[in-house]
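With one protein chain removed, the remaining protein chains of the complex are shown where they sit.
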Amino acid sequence: MNAAVRAVAQAAFGKGWEVAAVESGYAGLLEGRFRSVDSGALSGWMSRGGTMLGTERSDDFATDEGKSRAVEAAREAGVEGLVVVGGGGSLAGALALDERGLPVAGIPATIDNDVAGTDMSIGVDTALNTAVGIIDRIRDTASSHHRAHVVEVFGRDNGYLAVMSALAGGADAVLTPEFETKPEDIVRLLEESYEGGKPHFVVVVSEGASPTADELCGHINDAGESYAADLTAAGHIQSGGGPTAFDRILAGRLGAAAVKALADGDAGKMMGLQGNVIERVPLEEIVGEDRPLDPGLYELAGELARIPR
Amino acid sequence: MNAAVRAVAQAAFGKGWEVAAVESGYAGLLEGRFRSVDSGALSGWMSRGGTMLGTERSDDFATDEGKSRAVEAAREAGVEGLVVVGGGGSLAGALALDERGLPVAGIPATIDNDVAGTDMSIGVDTALNTAVGIIDRIRDTASSHHRAHVVEVFGRDNGYLAVMSALAGGADAVLTPEFETKPEDIVRLLEESYEGGKPHFVVVVSEGASPTADELCGHINDAGESYAADLTAAGHIQSGGGPTAFDRILAGRLGAAAVKALADGDAGKMMGLQGNVIERVPLEEIVGEDRPLDPGLYELAGELARIPR
Amino acid sequence: MNAAVRAVAQAAFGKGWEVAAVESGYAGLLEGRFRSVDSGALSGWMSRGGTMLGTERSDDFATDEGKSRAVEAAREAGVEGLVVVGGGGSLAGALALDERGLPVAGIPATIDNDVAGTDMSIGVDTALNTAVGIIDRIRDTASSHHRAHVVEVFGRDNGYLAVMSALAGGADAVLTPEFETKPEDIVRLLEESYEGGKPHFVVVVSEGASPTADELCGHINDAGESYAADLTAAGHIQSGGGPTAFDRILAGRLGAAAVKALADGDAGKMMGLQGNVIERVPLEEIVGEDRPLDPGLYELAGELARIPR
Partner (left out) sequence: MNAAVRAVAQAAFGKGWEVAAVESGYAGLLEGRFRSVDSGALSGWMSRGGTMLGTERSDDFATDEGKSRAVEAAREAGVEGLVVVGGGGSLAGALALDERGLPVAGIPATIDNDVAGTDMSIGVDTALNTAVGIIDRIRDTASSHHRAHVVEVFGRDNGYLAVMSALAGGADAVLTPEFETKPEDIVRLLEESYEGGKPHFVVVVSEGASPTADELCGHINDAGESYAADLTAAGHIQSGGGPTAFDRILAGRLGAAAVKALADGDAGKMMGLQGNVIERVPLEEIVGEDRPLDPGLYELAGELARIPR
């Protein structure tokens, strides 16, 4: 996200605008926590992981009255336009502010890749590479027969990160919220895999899948005394780390596009990557919408995993 | 490339085909150096950098007679279809073999991203992340006034890798073969940058640019006694290293698509990523063609660099 | 471990010896699974994580009769000397084989760093860097008040990895098996830390500590409704990955020393790093012994953590 903030600031400087960063998200907006940003303040932001501006839940902002107060706070501070960088919840807030008269441009940023209207959100490529690094390391470990390594990755209700991790990590199976998998099929696959001479067996499970990673481990452990499952929850490891080149470039493109949209008086839009171009997507079209998982990628993960490796 | 070979093999196993890998490229094809590949042989290929099958220049294959002999060698070995993974030169060879009656499918793989008909070739994302890692490290080093760090990256006649490295690395300037830059403008930018209080100045230069990285360093060093330029040639560091998630997934998609094209009897095509879909592009349309650099990305790199960081 | 196997082979070739690698540890030794190793076979071993020879538990080898059969199997295969690379259990096996007349040299390799007689075992530095990378990433994630990140690292009964991870990761607290910590003290530290304005709070817990990482999370979550604890178990992520320079060099030094010890007829010894030199330590002195944790390092971790960062 830091790279997106930097790009927004650079593009805004290019238009001769003054720039302030809001600390701690909508909570900070309500409290008027603006940090003035000049050309020197962003040194090193490009390569930093996490969110240097901080984030904080705000119960106040969740109310109608809170949202109106946020618009007032922004106006009092002289804010003429706001760029919101975040996931579905943040973009819903952005829409609410825009509807209340504050010109807003949205930039999708979430490792779950569950924001509609864009092929990729900022942070997904970094999280994906981290998850794949974890799978690689787990597969490196000394393996023994009839042991399954179950890796749980983020994604909320969206299996994107799980499917892509499985594809890139060469996993033997993947469980997502979108497609049903019976645990007994995984146990059978594990059995066949070791009979086929494979030295390891890795299943990637999306956090929203059913069975969950935990439940799948239980099924495997119960399947017979010669079976054992190791659970690794990638958890917050996925959210940190320096951003990949793709994420930095995406942040740069979306950030510059957001400033251009505000300059054009075209507020209330989210900048979305669609194929190779950046499109302005009305926030009202994407708020509350799900981003569907491409079934072709799910099938490909199965196709490339089908034969023991 | 290893991930592409693995994907081709997995997809071919899925069709019940027998698979052999050709060692050392066309040189190995001429000499009949086939390595039989079964399901166990590819363990670990996913995460390995470089080219495990090796590459070798072949003067023999460069002749018409050599190409005809290669087709014969393939037929004698019972080869019914060939998947060629490589850059422009390799794909030109693939077209020649296909024209001589050996069904061939092509997969673009080169870190220069100069193959027409595809948005990305396998290897580009990995090389890009390596180049950005190099830029990050160079910017970390203790900086002193009026010193410019010049980083030369690969790309042959194509500035893609340079522009994307500059964008992702937050470079202050980028020189490519496609756009002219006067060295005195770089010196002036360097001057302004340090007067603006920036602690470092990084220029990315594509290997095909004019002035070259070497020449640019000369210009900077000659510009006055208070100027100094450090040259870092990323060179072969860019070509190695474990592949990123994007490259592994692209390899998986292109590899499976190549097998499907051969299975459909649709030979003579290169699999290309266009937007989000894999297209079959006639080899004759892309051989000898240049892949143009998106001027929007070049301009964006300039826009985000304009203001000192 | 692969780097150690490579070093042993290289040093043995230097003495003109023939070399065979035993697959799957003592299980493979009993079954005579020797893999002949020549100079070309080890290409690329240096940089590979995990154990390319595999490991396997052997119930047979656990018996006296099994150990005698292993010595016979080795002799029948013409083995004149054996180098065992592994942790405490493997080195106990090595001693048993040596006592039964097979000359053995031991090399300590375990990420737990719990082998006596050596400052460092092979694998510790790599695991430590992985654990620190995990802590860095977790600290990068957006933080909110009164939330504690609890990271569980390996180490069995030894707190070395936990203390060193905490020191290098800049953790706020560390729990080890060797030193008692009351969970209420951690809760109080967490409270003070956020009152002091720190944006994150990270505790490293050794797997053998009491309270365990799980129990500590429970304590924190029970401490009040404004508290929450996130558990990240580094688990098998720590065991994989390409080895660090230190581990490769240590492997090279210990491997060469083991071959030299066998060549000198000085069997029954483990090669140990003590300060800057490699010593030959009698296996009987280290088998069953614990490696004590340096209390100075534990205190230093506390000293550097005491003040909010």
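Here the chain labels run A, B and C in written order, and each chain numbers its own residues starting at 1.
Operating definition for what follows: contacts are C-beta pairs under 8 Å (C-beta built on N, C-alpha and C of every residue); 3 or more make two chains touch, one makes a residue touch a chain.
Everything quoted here is computed from the prediction, not taken from an experiment.
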Fill in: Which of C:5, C:42, C:83 or C:234 contacts the chain that the document leaves out
C:42
Worksheet item: Among B:101, B:196, B:235 or B:275, which one is in touch with the chain left out?
Response: B:235
Discussion item. Among C:11, C:30 or C:175, which one touches the chain that has been omitted from the display?
Written reply: C:11
Discussion item. Please identify which residue in B:42, B:71, B:138 or B:287 touches the non-displayed chain.
Written reply: B:138
Item to complete: Would you mind spotting which of B:38, B:56 or B:266 touches the chain that isn't drawn?
Response: B:56
Practice prompt. Quickly run down the residues of chain B that touch the omitted chain.
Written response: 48-51, 54-57, 130, 134, 136-145, 149, 199, 230, 232-233, 235-241
Practice prompt. Could I get the residues of chain C that touch the absent chain, sorted low to high?
Written response: 6-7, 10-11, 13-14, 39-40, 42-43, 46-47, 119, 125, 128-129, 131-132, 136, 164-165, 167-170, 196-199, 242, 244-246, 248-249, 252-253, 256, 274-276, 294, 300, 303-309
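As a working rule, only the chains that are shown with their structure count from here on.
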Practice prompt. Could you tell me which two chains share the largest number of C-beta contact pairs?
Written response: A-B
Worksheet item: Any idea which chain sits dead centre by C-alpha averages?
Response: A
Response to the item:
Most remote chain w.r.t. Chain C, using mean C-alpha positions, is B
Practice prompt. Return the distance between the CA-based centres of chain B and chain C, expressed in whole Å.
Written response: 39
Worksheet entry | Length of the line joining the C-alpha centres of chain A and chain B, rounded to whole Å | 27
Worksheet item: By residue number and range, which residues of chain B touch two or more other chains?
Response: none
